[in-house]
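Only a single protein chain was left out; the remaining protein chains are all shown in position.
A, B and C label the chains in the order they appear, each numbered from 1.
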Amino acid sequence: METTNIQYTAKDFKSDQYVRWCPGCGDHAVLNSLQKVLADLAIPPHQTAIISGIGCSSRLPYYISSYGFHTIHGRGAAVATGVKVANPSLAVWQITGDGDCLAIGGNHFIHSVRRNVDINVLLFNNQIYGLTKGQYSPTTKKGFVTKSSPFGTVERPFRPAELTFGARGTFFARFLDVDLKVAQSVMSAAAKHKGTSVIESLVNCIIFNNGAHGWLAEKENRPDRTIVLEHGKPMIFGKERNKGLVLEGMTLKVVTIGENGVTESDILIHDAHAHDSTIQLKLALMEGPEMPIAMGVIREVEDETYDAAVEAQIFDEKAKAKIKCFDDLVATCEQWEM
Amino acid sequence: METTNIQYTAKDFKSDQYVRWCPGCGDHAVLNSLQKVLADLAIPPHQTAIISGIGCSSRLPYYISSYGFHTIHGRGAAVATGVKVANPSLAVWQITGDGDCLAIGGNHFIHSVRRNVDINVLLFNNQIYGLTKGQYSPTTKKGFVTKSSPFGTVERPFRPAELTFGARGTFFARFLDVDLKVAQSVMSAAAKHKGTSVIESLVNCIIFNNGAHGWLAEKENRPDRTIVLEHGKPMIFGKERNKGLVLEGMTLKVVTIGENGVTESDILIHDAHAHDSTIQLKLALMEGPEMPIAMGVIREVEDETYDAAVEAQIFDEKAKAKIKCFDDLVATCEQWEM
Amino acid sequence: MDKAIVNELDHVVVRFSGDSGDGMQLTGTLFSNLSAILGNEISTFPDFPSEIRAPQGTVGGVSGFQVHLGASKIFTPGDDADVMVVMNPAALKVNAKSVKRGGVLIFDTDSFEKSDFDKAGFKTENPFEELAISETVQLIPVPLSSLTQQSLDGLGFDNKTVLRSKNMFALGLVCWLFNRPIDKAVGFLEAKFKKKQDLLTANIKVLTDGYNYGSNLQLTLSTFQVDKSTNIEKGTYTSISGNKATAWGLIAAAEKAGLQLFIGSYPITPATDIMQELSLYKNLGVKVIQAEDEIAGITTSLGASFAGCLAATNTSGPGLALKSEAIGLAVMAELPIVVIDVMRGGPSTGLPTKTEQTDLLQALYGRNGESPVVVMAASSPADCFHFAYMASKIALEFMTPVILLTDAFIGNGTSLWKLPKLAQLPLINPNYTKKDAEKSHVTSRDENTKVRYWSVPGVEGLGHRNGGLEKDYNTGAISSDALNHAKMVATREEKVNNVANILPNVEVEGDSSADLLVIGWGGTHGHLMSAVTNMNAKGDKIALAHFNYINPLPKNTEELIAKYKKVVVCELNSGQFASFLRTKVPGVEFLQYNKVQGQPFTVTELEEYFGSLLKLTL
Partner (left out) sequence: MDKAIVNELDHVVVRFSGDSGDGMQLTGTLFSNLSAILGNEISTFPDFPSEIRAPQGTVGGVSGFQVHLGASKIFTPGDDADVMVVMNPAALKVNAKSVKRGGVLIFDTDSFEKSDFDKAGFKTENPFEELAISETVQLIPVPLSSLTQQSLDGLGFDNKTVLRSKNMFALGLVCWLFNRPIDKAVGFLEAKFKKKQDLLTANIKVLTDGYNYGSNLQLTLSTFQVDKSTNIEKGTYTSISGNKATAWGLIAAAEKAGLQLFIGSYPITPATDIMQELSLYKNLGVKVIQAEDEIAGITTSLGASFAGCLAATNTSGPGLALKSEAIGLAVMAELPIVVIDVMRGGPSTGLPTKTEQTDLLQALYGRNGESPVVVMAASSPADCFHFAYMASKIALEFMTPVILLTDAFIGNGTSLWKLPKLAQLPLINPNYTKKDAEKSHVTSRDENTKVRYWSVPGVEGLGHRNGGLEKDYNTGAISSDALNHAKMVATREEKVNNVANILPNVEVEGDSSADLLVIGWGGTHGHLMSAVTNMNAKGDKIALAHFNYINPLPKNTEELIAKYKKVVVCELNSGQFASFLRTKVPGVEFLQYNKVQGQPFTVTELEEYFGSLLKLTL
């Protein structure tokens, strides 16, 4: 992806299509954030390919003025892999939902993460199937009543971070639909990361799962209920920025700076670049209300990407090759005149 | 699954079919171990269902005298889920290979693990596609030359334990084909565990990937290169049983008892039952030659199983129900005479 | 029509249309139930907006519900409306062309303001002229919103609740228009708002005021009278949607067969309702797995089938494509499974909420190898019950996958359903391996029917290995022997063909002595039957042969078709059943009438087409 000197604005990434999400749907905010990020990245719209599966969230490509492909349910990761490997100079985004990505698309998801294909996976996690009108998804909380679980689900949900780490993810980040600042910084970091960047966006489905993330979304409580992690910075949060995380044995704990002799220097420093994912995973899996929910870039480590490795192998073999074209290839046959 | 007082022997679990694996294939040993374990479990053959996908390993059901279903490639986990939910009184085993389970079957695998369906997943990991004659699999080491990777693979492999943990696995164990003792104890523990028991069996494909686990398999070195974990026991290994594992910060280290003042009491005690999987995961991911490869039951924690939860919900609703049969159901309609 | 006339009609079509939030589905359902209780035949069809919740007042958010009531047999929810209620200009815009010439159009004047016109995309402030219907339709302006507000004034309801009750005002008005006493509606509302006493009060109040408003309007509007239907079979009825009827058919079959019902499914429009309906009946022991995808939907079901359940899976076109490989496994393993495909517009994601019959060839042929399955189709909302039941019976008795095709139109629509008793339904006798049978039965089959014996896990002595590789005819062991394979291919085919032995003949409806035979299948029956009936009533002669069983075809198919001079196959696709018939019934020239618009036929277009056919050299 070449960046240019042209100054883009979010408007350059808006298509002429009417945005058809429900009024109040969390997806609107994410779309706006993404358009802003794309503009800031200064990669021209025609160098960007946006690939999605099927779901409310997967309609996003229609709303961005770039190359877009709204494929079939669950296959976005595979299609995006093909696009990126075919043309590594494109910036490739995969737009997906918790159903699209983790139910029917689970296999392609874990394989693209394992291969570390250089794509940005924007996962809209509203913990419900929106488009089909309200069935539980693989991230729906156990016991939750939905149209397909009238007596509550009996399934343990995936935690997207955990699955990403299990598939050897090199990048994982999280943000809340309404938090535009974190959203943009996270997407921007994801775009810059070489490898599969998994971004879990906690979005609100106002129709079928309103308030799933509500206790985080309330503006006044958000500072206490979430922690925005930044690489190299101490893990401090709270309205008064006086709470922090420390490690006690193998367990993360919340402490208050100034209480019980705790000072800022006791607080853990976030190391998103550590290859050992132990603490990152613990951070990603923190659950409320005891612990704050982690936002921001939780893991970001370097490793070879699949598309680059494919290119490199071709580059090496071409350099060594005696066979340069089809006619050369034919010439290598055992052959005889008849 | 009812157990009985009948004494079974391995022979009771041998079918009349000729075993068609290559002479020297690691699968033979696992089959024998499994037949022994099934006999010891004292669950009658007709209460046992063995489900597989497609692959050399997936042929196993033919060789066991029980109910068997050799299904289609990659779908064993889903079929087994159906069998178990349909009839929870059956003991259900899923037989699968690294290709069957983690390539085409990856999605069903992670979902059955997530749901914690009470099945025993015996994963034959020979790091190759055997039946189709030698292509790389999702567990093949990066760079390895196979029929489909003439210049070495460019893919980062899955580590089955890591993926299992990422999908919230409640049981993970590992054994080496040739180590009958560990094989049997591990399979027996898996059978007893309620929930999805993932057993990674390191097997040798003598034809297409001979020696993949060879450096472990050599009998004289095995005690130094592997560690057999047992819940509640210190993590000691080595020919002289003088090596052990300790935790330094977040990192596992090998120490020698008697050197540098290390005593047996310094050695970590294996806690397979800890819900926090941090150390279990570290154990499962240890790689040679610096670290021994972990064998035995690495994780074994309790959680509700999917099949039990389904039954419980039905049980509760039946107990409360006014509608007991189809005619009752019809009677609930808004209805009128015409 | 400006005097107090009572129009006595044989049948009438009413459509309620408004914003998604306007409660049109409830309104329509109540009106249709009330009519049925009074003895009318009914058929309904909901028309959901393409977007979940488009901005209020926009065309994308219009939700409708059409009710067809009749004093004699009716077969469809009707083409165009005699009476249309529109709650806003967007609803008007979407529905204007569906009001009959001379029909009645009731609209909420409070929602016909400049801003409403803008939202609906009207260019002027006279939408009726813009749509060119001001002359052809009787406009009845009613300030629904403000009348509702007045009705609830002072009762302490917040404005949102008040406005959400305006559908009841409309319903009351329409009830008056059709002489439907509203006391029965009160009963329905009581059931609906059991736990919300205040909402119940509000709704009843508004409903009553709407009715009374109608009475006061009498001088300027005629009312309609649709008599009790007399030709309906006596009995107890309800109104049921096709998807619900399908679910219930499975429940009935499982109980009759003495088996547990198991469904592995993945949500997909327009099939999801079947799974959702079944998930309600934990009390009946129904096991539902909402699987991770369609492949797991069918393969969990195949596991359950192997384990001895009545197993089913439901989906729509793209999902059926995904299930192809596993259906092949069911063919090879000879396991019973019911695969329900509620067809929608294709190809690919296509038109997910629209109806079509384009999956027939996929159902017949969409698998590798020679893999015959039973294919059948339901033809009305209510008979989805019967065909789901029969699909189960055939699957269990013949140890075969059965694909049951329904479609968005009959799946979502409702019709009258005579309540059955389990005892009256046909017996279901799976071909179990007898406990005392010879050992070889475990892996062999009934030589007459070619049906494999079912050896269910858990029984001592019946252990065996099943699978997707070709098997030896006798021992069930894996075999790649050439002649054995040929024999097995023939056997599987013969078994499926043997299903014809238990199928009813296809009956001719309409005028069986006609020269022109119309052939249809599945969900188009209502429209075809209406058109044929109307034309025969007018003195034309047309016969109709409508198919529910497609593979195998009923035994009299060839003989029946041979009797007619001209044969036309009418389908909502490009000619798939016609193609199939060409391969099965030699020597017949099959004409085709096809529509691939994501829409059902209209009776009008069929009549026109049949008329033109008859005018040709018959």
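Simple rule for what comes next: contacts are C-beta pairs under 8 Å (C-beta built on N, C-alpha and C of every residue); 3 or more make two chains touch, one makes a residue touch a chain.
Worth saying up front: this structure is predicted, and the values here are computed from it rather than measured.
Chemist: Have a look at B:G26, B:P61 or B:G74 and name the one touching the chain we're not showing.
Modeler: Selected residue, touching the omitted chain: B:G74.
Chemist: Which of these, A:S15, A:N32, A:S188 or A:N242, touches the one chain of the complex that we don't see?
Modeler: From the options A:S15, A:N32, A:S188 or A:N242, the contact with the absent chain belongs to A:S15.
Chemist: Check the options B:G26, B:P45, B:G68 or B:G106 and report the residue that touches the missing chain.
Modeler: Residue touching the chain left out of view: B:G106.
Chemist: Tell me where the left-out chain touches chain A, residue by residue.
Modeler: The missing chain touches chain A at positions 15, 17, 44-47, 49, 51, 54, 61-62, 65-72, 75, 78-87, 89-90, 107-108, 111, 310, 313-314, 316-318, 320-327, 329-330, 333-338.
Chemist: Using the document's contact rule, name the residues of chain B that touch the chain not shown here.
Modeler: Touch with the absent chain occurs at residues 20, 22-23, 54, 56, 72-74, 103-104, 106, 129-133, 135-136, 138, 147-151, 207.
Chemist: Hey, which chain C residues sit against the chain that's not shown?
Modeler: Touching the missing chain: residues 50, 316-318, 320-322, 324-325, 328-329, 331-333, 343, 345-354, 356, 358-359, 361-362, 364-371, 467-470, 480, 482-483, 485-486, 489, 492-493, 573-574, 579, 582-583, 586, 589, 595-599.
FYI, only the chains that are shown with their structure count from here on.
Chemist: Would you mind telling me which chain pair, B-C or A-C, is linked by more contacting C-beta pairs?
Modeler: B-C
Chemist: Round to the nearest whole Å and give the separation of the Cα centres of chain A and chain B.
Modeler: Using C-alpha averages as centres, the distance is 30 Å.
Chemist: When the C-alpha atoms of chain B and chain C are each averaged to a single point, how far apart are the two points in Å?
Modeler: Whole-Å distance between the two chain centres: 45.
Chemist: Do you know which chain A residues sit against two or more other chains?
Modeler: Each of 104, 106, 138, 151 in chain A touches at least two other chains.
Chemist: So which stretches of chain C touch two or more other chains?
Modeler: 282, 292-293
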